[in-house]
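One protein chain omitted, others in place.
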Amino acid sequence: MKVAVIGCGYWGKHLLRNFYTSDKWELACACDSNAGQLEAPEKSYPGVRCTTNAADIFADPSVDAVAIATPVDSHFDLAKAAIEAGKHTWVEKPLTSSSAQANELLALAKKHNVLLHVDHTYIYTPAVRKIKQIIEAGELGDILYFDSVRVNLGLFQHDVNVIWDLAPHDISILEYCTGKKPVSVNATGSSIVKYSDRNLENIAYMTVNFEDNSIGHFHVNWLSPVKIRRIIIGGSRKMLVFNDMEPMEKIKIYDSGVSINSREDVYETLVRYRTGDMFSPAIDNKEALAEECNHFFDSIAVNKPTITSGQSGLYVVKILEAAGKSLKNNGVPVTIDN
Amino acid sequence: MKVAVIGCGYWGKHLLRNFYTSDKWELACACDSNAGQLEAPEKSYPGVRCTTNAADIFADPSVDAVAIATPVDSHFDLAKAAIEAGKHTWVEKPLTSSSAQANELLALAKKHNVLLHVDHTYIYTPAVRKIKQIIEAGELGDILYFDSVRVNLGLFQHDVNVIWDLAPHDISILEYCTGKKPVSVNATGSSIVKYSDRNLENIAYMTVNFEDNSIGHFHVNWLSPVKIRRIIIGGSRKMLVFNDMEPMEKIKIYDSGVSINSREDVYETLVRYRTGDMFSPAIDNKEALAEECNHFFDSIAVNKPTITSGQSGLYVVKILEAAGKSLKNNGVPVTIDN
Amino acid sequence: MKVAVIGCGYWGKHLLRNFYTSDKWELACACDSNAGQLEAPEKSYPGVRCTTNAADIFADPSVDAVAIATPVDSHFDLAKAAIEAGKHTWVEKPLTSSSAQANELLALAKKHNVLLHVDHTYIYTPAVRKIKQIIEAGELGDILYFDSVRVNLGLFQHDVNVIWDLAPHDISILEYCTGKKPVSVNATGSSIVKYSDRNLENIAYMTVNFEDNSIGHFHVNWLSPVKIRRIIIGGSRKMLVFNDMEPMEKIKIYDSGVSINSREDVYETLVRYRTGDMFSPAIDNKEALAEECNHFFDSIAVNKPTITSGQSGLYVVKILEAAGKSLKNNGVPVTIDN
Partner (left out) sequence: MKVAVIGCGYWGKHLLRNFYTSDKWELACACDSNAGQLEAPEKSYPGVRCTTNAADIFADPSVDAVAIATPVDSHFDLAKAAIEAGKHTWVEKPLTSSSAQANELLALAKKHNVLLHVDHTYIYTPAVRKIKQIIEAGELGDILYFDSVRVNLGLFQHDVNVIWDLAPHDISILEYCTGKKPVSVNATGSSIVKYSDRNLENIAYMTVNFEDNSIGHFHVNWLSPVKIRRIIIGGSRKMLVFNDMEPMEKIKIYDSGVSINSREDVYETLVRYRTGDMFSPAIDNKEALAEECNHFFDSIAVNKPTITSGQSGLYVVKILEAAGKSLKNNGVPVTIDN
């Protein structure tokens, strides 16, 4: 099958390389509205057609699939055109700028019988795959809370705030690993460093409340002197810490927790603590994006949705959208319509 | 001067030991309504009068000062009686259960011309003293944000939720080091583990918004498999990380940050990054509580408020109170009246 | 049973406290040739007889056991007198200044039918007990090497060099956990900082060669800016790291290693690597010295040697003695006579 990549910037370069070296895919075209961005692929990938006009790609019947890695604002129009041209469509995260757009893309993809895939790359890392297995095997018990910190002295984005930039990673991990249903979102933050007219937040905190009374929290920050990428998942049986900055022991599972004693008359002894062994499973070294390219191919071949289909894209966008409303209203809870 | 300690439980024991070994104070009495709690002080501190009746202490004209280390609910009545008996009064954190009570104690202390001191012990640690010096010297520039995490597999309290239990430490550090004026508070959280009728939260997140558009955030959690006690203070010049779990390098100052270029026409170059040297100052090994006992004595001697006087107690209680209201109302912002 | 402590300095204070608070022992006497050292025990332990004359203790028939915590040079004479007076004898590490002395004490203890116990405290820590269990259960397979680092900006001793000061800890752990038979020792080092006429080494490295071709290495240093206390035990099946500076995960067991492929024709594939899971067992929080006091008591009660009897004291002294000879001869191998 032939694939075309639209958008050859920072992330697009990774897509080009992975599709080019893939055993399954044939990289047919590279497209960027900025001709300068096409110089590198022209040199490195002889035989790949380069164009500044996306319409060329949509019009080309030999192209089976399109991968879109452009700024968020342009996702909807490009994806819509691709789907309507009958292409299987891969869209960079976040899927769209609004849940209405996401819903429309989902409906269109269904109508045109093509796959809509969202590039939640983290889901294809060996570490996140392992976390999913651990949770599905019941090792952690019920998931009580999900706490994520993703902070860094990071690149200020000019089109989206820090939540739209960084939180999709962690929300997609939450969705993939726990499948929890969000009911409302609170978000607070500040545009501490003023750098654009749009007053985009550089630091933000978001709470997601779930149907089952459990809670998720996301701290995202472009202004931290230290780089932290850590998720704590508290379970009723065990607890897991995913520290993505650790080179070796990324996942640690703690046989720790509390147990509640039902003898309510003995007030002080109600809550018991348990600190037990820790276990850190070995994790493969595979490149996530290569896995994802293969999975996209295989899913198309059997006509089944990918594990990060339009549905998970919609899940993420709904939460981001609600967070945006909450941020504008000083942190009031914003209900998510399921 | 003679001091009496009321409440000989976990923290009271530390007060007894420090007042007993102090060169300045004479520990005169130990009081606990539970006679069993008096056995240990009776044995260890010969010559110290032990009583189950706090009224004995208030009635004793030879007692100059009283230190109260009882459950929060009892602080107000005991402190009021102590002040009205003309005793300088030291109260465990948090000062009271409400800001109304705190205000009343402040007024009473003024009327009776006694010191009202709140035991915000962290303020007397060499690390926090050093942070204050660094900020006052202007090393960090303007303080842009204050981010605190204090989580652990910790003792569930039966009288207060996790915010009232843990956040006073960090709020008092915020107040002492930055003096920022809070304008509103958002808090979210959950009583994930049900262990009492009062449905007290075991995990919570709190955002404090300040007059100057800067932001504070506090993550407190009794259910974390790992112990984290870390404060990040983002400044316009440098940034500071206080990691209280590090045995040696508790404070790190990063010469890192962003600078905004005013040439607004060159859109992409507006924000510049700077990653520079890191410096970790040496810190003394003094016991905070011993320092605090001395400071309380010296402040009484010159009739000046301590650095953690009733005012800082009130500051902390106002934020806790607002957080409580926000928590009950799903995270809506609650204004703080200054 | 009644016990007397001789030597009330830094370590003696810990012995006094543990014997005093023991449920099994009665602390009868404290002895120090320096009367000033007796002021603290006189105040803290009412009813305990204090004396500057060790002979008083040996002459007292009511004393069952003696614990000696004096400088190394005096161990032999004091222990000899204690044994000859029929006392069960506990000696601070290292047991004596020479293996000849150690052998003589062992023979004497046998003759007088008393226990000779060496205070290798580390053996009574929950971590070292756990390591022993792990090795005995065969989890690590054959022990291929033992590598220890114990460095710090540490107290310069005036009577012994850094090997005699620090290495006994690690040698005793080696002996207890592996039981390996040493055949020779090489030691190198330097008296980098000159601080006494005796030119004692402040930094040293020691290799111990075992009967089975495996190897032990010990790095001890009083001049390190960072504190490292780490032992790596390489096994043919798994490998273990004991990091005593970690507050929580002191022991980590790695399912890592190499396997040798017998197909010698395929040159490159002879050695295969295996990097697997890591497991960190939970460890109790018991105080080692309290455990050791109990174990000393129980061993006397049933008349069986302690797990750190004179034999392990002799094991350690033999290696230290050989290391001393090697150091004086620029690192030549010195045979250990078994």
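Chains here go by letter, A, B and C, matching the order in which they are written, and residues are numbered from 1 within each.
Please note the rule applied: a contact is a pair of C-beta atoms (placed from the backbone, for glycine too) under 8 Å apart; a residue touches a chain by one contact, two chains touch by 3 or more.
Just so it is clear, the model here is predicted, and its values are computed rather than measured.
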Residue of C:Ser33, C:Ser74, C:Ser98 or C:Thr207 in touch with the missing chain, whole complex considered: C:Thr207
Residue, one of C:Asn34, C:Asn113 or C:Ser196, that touches the chain absent here: C:Ser196
Selected residue (touches chain absent from view) among B:Ser259, B:Thr275 or B:Thr335: B:Thr275
Sites on chain C contacted by the missing partner chain, in the whole complex: 144-145, 147, 149, 151, 153, 156, 158, 184, 186, 188-190, 192-196, 203, 205, 207, 209, 213-215, 217, 219, 221, 223-226, 232, 234, 239-241, 254, 256-258, 260, 267-268, 270-271, 273, 275, 330-333
Those residues of chain B which, in the complete complex, touch the missing chain: 248-249, 255, 275-282
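Simple rule for what comes next: only the chains that are shown with their structure count from here on.
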Same or different contact residues where chain B meets its copy chain A, judged by the half mark: same
Centre distance in Å when chain B and chain C are each reduced to the mean of their C-alpha atoms: 43
Computed distance of Cα centres, chain C from chain A, in Å: 53
Rounded Å distance, chain A centre to chain B centre (Cα mean): 39
Per-residue overlap in chain C, given as positions that touch at least 2 other chains: 248
